[in-house]
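A single protein chain has been omitted; all remaining protein chains appear in their positions.
In order of appearance the chains are A and B, and numbering begins at 1 in each one.
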Amino acid sequence: MNALKPDNRIESEGGFIETWNPNSKPFQCAGVALSRCTLQRNGLRRPFFTNAPQQIFIQQGSGIFGIIFSGCPQTFEEPTQRGQSQKPQDRHQKVYHFREGDLIAVPTGAAFWMFNNQDTPVVAVSLIHTNSLQNQLDQMPRRFYLAGNQEQEFVQYQQSQSQKGKQHQEQEEDNEGGNIFSGFTPEFLEQALNVDRKIVKNLQGVNEDEEKGAIVKVEGGLSVTAPPTRKQQQRAEEEEEDDDDEEEEKPQKSKSKSRNGIDETICTMRLRHNIGQTSSPDFFNPQAGSITTATGLDFPALLLLKLSAQFGSLRKNAMFVPHYNLNANSIVYALEGRAMMQVVNCTGDRVFDGELQEGQVLIVPQNFAVAAKSQSNNFKYVAFKTHDIPVTGTLAGRNSLLNALPEEVIQHTFNLRSEQARQIKNNNPFNFLVPPPRHSQMRYVA
Amino acid sequence: MNALKPDNRIESEGGFIETWNPNSKPFQCAGVALSRCTLQRNGLRRPFFTNAPQQIFIQQGSGIFGIIFSGCPQTFEEPTQRGQSQKPQDRHQKVYHFREGDLIAVPTGAAFWMFNNQDTPVVAVSLIHTNSLQNQLDQMPRRFYLAGNQEQEFVQYQQSQSQKGKQHQEQEEDNEGGNIFSGFTPEFLEQALNVDRKIVKNLQGVNEDEEKGAIVKVEGGLSVTAPPTRKQQQRAEEEEEDDDDEEEEKPQKSKSKSRNGIDETICTMRLRHNIGQTSSPDFFNPQAGSITTATGLDFPALLLLKLSAQFGSLRKNAMFVPHYNLNANSIVYALEGRAMMQVVNCTGDRVFDGELQEGQVLIVPQNFAVAAKSQSNNFKYVAFKTHDIPVTGTLAGRNSLLNALPEEVIQHTFNLRSEQARQIKNNNPFNFLVPPPRHSQMRYVA
Partner (left out) sequence: MNALKPDNRIESEGGFIETWNPNSKPFQCAGVALSRCTLQRNGLRRPFFTNAPQQIFIQQGSGIFGIIFSGCPQTFEEPTQRGQSQKPQDRHQKVYHFREGDLIAVPTGAAFWMFNNQDTPVVAVSLIHTNSLQNQLDQMPRRFYLAGNQEQEFVQYQQSQSQKGKQHQEQEEDNEGGNIFSGFTPEFLEQALNVDRKIVKNLQGVNEDEEKGAIVKVEGGLSVTAPPTRKQQQRAEEEEEDDDDEEEEKPQKSKSKSRNGIDETICTMRLRHNIGQTSSPDFFNPQAGSITTATGLDFPALLLLKLSAQFGSLRKNAMFVPHYNLNANSIVYALEGRAMMQVVNCTGDRVFDGELQEGQVLIVPQNFAVAAKSQSNNFKYVAFKTHDIPVTGTLAGRNSLLNALPEEVIQHTFNLRSEQARQIKNNNPFNFLVPPPRHSQMRYVA
């Protein structure tokens, strides 16, 4: 096992996309694919959909995004904005603001686009759970772009894969760029869209430069209808209020239980949730750090995706204790700083022992034990988990497995004296995060 | 990808069964198996069960069928009919009438039989979802016949499969005919059934001609207890009334929620639903055609099967617009006429571009885009989908993805002028079915 950096980068007009090889062993075992997208100012990631559920974590920056559910009502109605021209009103589906620390839930097959309307580049880390039951295709992550003629970012890996064995696959999905419209004949699209050949050619990206890529640059910015953010009105101080606001936008809809389960729940489902900048974390210890989780219980869209995430921040020399995920693989991505990490398998071997640095990822398989000790003043990470209600078992500290065993069982299991068993059960009074060791503490032990 | 005809046919006394090779790549990827059964007048398909959930669509004809849940009560009580003899009363489980356009839901492992009591041959297309989680065996479709000594229709493919690699498999499941009783020793069956050796031999199909096959001919017809159909009383005009009737047969049972979940729900669950002859389709456009779907929301048995189906009818030169299935593979079978179809993958390649003709099948993988244009006056198809609540995303027309995107996003995504973006969003006013192009329409566009 290794801490992995992205191994490929595709440049676009308005930014770039980096990918980790989804065919490498740890990614294949975990059944996930990872990529990182960087949007420059005014960069628009063109709409695409994916064959599996996806979580996107905003590592840096802010902007707007949309997730399109075909058939849902267009609830954002746009009056003319530029110059009060005669241009007819635009209507479209909900547009969301996002900011650093947001987790965005993108359901399987739903079209997604995003735009950076600030100066700071947006960095978004995206996890695709290709091994999800919602993906009925093979394990390859597939992006279906609605526009452009660039190569989609994961195709290269599919080809290196098929060259090993099934060469007929290559013929089907070649390396040349294209989008989901470019495969249809222009006649079909003319009739389907009722537009002329010139527009169809733009849809198909026929004359477009491939270098333009998945992220285009919008000179002058987008002026899409969206309510002003708090920031635009006044600086938001309280995170909770921001989150509450979101839910207040549609109080009458979320209360009434709908029979068809489509219009009322899917169409107005909340699809972003901040975990990286919240002032109310789930675990907090001022000397050690804090942890915030987003599971299906906090963020119901995750019940649909069957995924969840955890944001953690560790102070220098603080640890999170040895623990394991009972029901999920965990994909740990370092956002800032570095930590010493150790991962242990079922035979007691240390399969990883090294540093996880900013921008690297480490995959911790289900039930494998993991512990970390921060080497920086502020080690921050996001851990994506492949279960919507992940359960963790800690191996040390309050409420750990050892703490819950009868003292006599510990004593005889580990061949200790009764008083030593008591130390194991009770010496660490902390739940999950352990502060740096101090002399006063050490004295008590010895 | 190709439009596929059945590649094998097994004759029986009372009809024949055609199969598509389930090991061919498109069927393996979709995790399904397809067969088509034709019953001549008085043909009885002998009872069998299958290792995966199954949807049967009645392409032609009418008759009766039964689905046996072992342990459920025998709710049809049969008084003596022929000649008022002393013969004791017969009791058995529910017998259903079926007719053209019906979709029949056969749960995993439930025994199914059907009988053609009319002159028109019955043609029934059956989809088995071998990749269902309900099938804990391997991906081979397996029919377990209760009678006869014919070869089951999918065994031949299993052998060609095992010859490639695992030859020991061949020894276990050979090509000679047999039914589920023929494998037991006669002594076991004598004790289990408390009948004599002669009857046991008939159960085991010992002396039976293999040519008799899976479909036997019943001279003089069956006289099974079943309520008269509407047709037999008076010609049914209104489809809805017919469907309502079905549910009125057991109003007191379906209302009371049962604790055990077996007797009250499974035993009286409605197992047929007409989609091919309804007068209230889900999509309707007199110039273009109509579409009717049966999902878990219309036909609750499909929630159990995790499958659904769509019946469509397209007028000449009408299209269904480019669209994709978010969460299902789609197995499109042409019932009548022919259509030009195009299928596009994630790299923008047209992986199918050709005609789908009556009796052929085309498999459209999840998330791949597909569009069709009818070449006949009335192109009819049934699409089986591998999800009980399938969701479709359209790429053109009202309520499509393009229609739901903000105009400015379209403009910059496709490098269009603002007024062209508006055309893409709004020019096609139709939802899913597009009528043949007319001059008046074309004028507006240009």
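Here, a contact is a pair of C-beta atoms (placed from the backbone, for glycine too) under 8 Å apart; a residue touches a chain by one contact, two chains touch by 3 or more.
Fair warning: this is a prediction, and the values are worked out from it, not measured in the lab.
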Of A:121, A:300 or A:393, the residue that touches the missing chain is A:393
Sole touch to the unshown chain from A:17, A:302 or A:369: residue A:369
Of the candidates B:8, B:24, B:60 or B:93, the residue in contact with the absent chain is B:93
By the document's definition of touch, the residue of A:319, A:335, A:361 or A:383 touching the omitted chain is A:319
The missing chain sits against chain A at residues 1, 29-31, 131, 133, 297, 319, 321-329, 342-351, 353, 365-367, 369, 371, 373, 386, 389, 391-397, 399-409, 412-416, 418, 420, 422-425, 427-428, 434, 437, 441, 444-446
Where chain B meets the chain that is not shown, the residues are 44, 46-47, 49, 51, 66, 68-72, 74, 76, 78, 87-88, 90, 92-93, 95, 107-111, 113, 115, 133-138, 142-147, 149, 151-152, 155, 172-185, 188-196, 198-199, 202-203, 208, 216, 218, 222-225, 260-262
